[in-house]
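To keep things clear, I will list the structure first and then write my remarks on it.
One chain of protein is taken out of this complex; the other chains stay put.
And now, chain A:
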């Protein structure tokens, strides 16, 4: 699974977590990744209710596992202004990796990439490198290489 450059969204302006999840869900409908931005949005919110997907150092990883998703996708969203999110270090969020998979039809390769992305976020080096890049093509290339390399 390559992460297309169009899934890298930089300088995005939203006011809060729900606004971001709504924006992403809409974007997925535009790109044809889902037929129901509402269904996808509800799935993100449902997952946040179980417990927050906020991490630390300004990162969060909201995710949805739902049949409203047509194909597994990863988005990276960099926000213009930090937004409130329940995180481990109580810092607000500026960098969001959004993961989505179909409930039943997602192959192992995709799941492995999502798993690799999640564990990459434990590494300071990965987060630092992401911050250094400012071009969506380069970011998509870097992430794809980092998380698809050892499958």
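In this section, a residue touches a chain if its C-beta (ideal position, glycine included) is under 8 Å from a C-beta of that chain, and two chains touch if they have at least 3 such contacts; residues count from 1.
One rule holds for everything that comes next: contacts and distances are computed from a predicted model.
**Student:** Out of "PTS fructose transporter subunit IIB", "Sulfate transport system ATP-binding protein", "Ferredoxin" or "RNA polymerase sigma-70 factor (ECF subfamily)", what name does the UniProt record list for the absent chain?
**Tutor:** Going by its UniProt entry, the chain not pictured is "PTS fructose transporter subunit IIB".
**Student:** Write down which of A:13, A:35, A:119 or A:134 is the residue touching the left-out chain.
**Tutor:** Of the candidates A:13, A:35, A:119 or A:134, A:119 is in touch with the missing chain.
**Student:** Please pick, from A:17, A:47 or A:127, the residue that touches the omitted chain in the full complex.
**Tutor:** For the chain that is not drawn, the touching residue is A:47.
**Student:** Who touches the missing chain here, A:45, A:61 or A:133?
**Tutor:** A:61
**Student:** Contacts of chain A with the missing chain: which residues?
**Tutor:** These residues of chain A touch the chain that is not shown: 47, 50-51, 53, 55-56, 61, 63-65, 88, 99, 101, 106, 108, 111-112, 114-115, 117-119, 121-122.
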